[in-house]
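Only one protein chain is missing; all other protein chains are in place.
Our next item is chain A:
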Amino acid sequence: MSTTDPSLMKPAPLVTADTRAFWDACAEGALTFQRCAACGHVQFPPRPFCTECRAAGPGTERSAGLGTIHSFTIVHRAPTAAFKADTPYVLALVDFDEGFRLMVNLRGGPPSDARIGLRVRVLFEPLAGGGALPQVRPLVE
């Protein structure tokens, strides 16, 4: 089977005007989030206003890329054929230290390494069509 079979293509992030700067930063190895200058609220994903106080234009900051697994699952039944070869893989919700949450895959070890409370560090996986996808691996102190 050809590797360009569209059913085997993983869905690339569908970038919007709200998120173009975020994905551009990922391509350069930086994980960014927003903090509202008016009220201090931290939010993700990016949008042109603060969801807490409605102030316009929250500022963009660079995350240190360190976080903690809030919950995880080991996926055995892939949602589409594109992910079948990856099974079993870890899907996790990671709370980054600055106060925002991402869904990611845990890389850099067997799925059995996953546990709630595990400290992780962001890494960037190249996307087939260019750009990069933030993922995490266990943080080794």
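Just so it is clear, contacts are C-beta pairs under 8 Å (C-beta built on N, C-alpha and C of every residue); 3 or more make two chains touch, one makes a residue touch a chain; residues count from 1.
In this text, contacts and distances are computed from a predicted model.
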{"item": "Hidden chain of the complex, named as in its UniProt record, picked from \"Cbb3-type cytochrome c oxidase subunit\", \"Phosphate-selective porin O and P family protein\", \"Iron-sulfur cluster assembly scaffold protein IscU\" or \"Thiolase family protein\"", "value": "\"Thiolase family protein\""}
{"item": "Selected from A:Ala30, A:Leu91, A:Leu123 or A:Leu139 as touching the chain missing from the view", "value": "A:Leu91"}
{"item": "Those residues of chain A which, in the complete complex, touch the missing chain", "value": "10-16, 19, 23, 45, 70-80, 82-83, 86, 88-89, 91-93, 101-105, 116, 127, 133"}
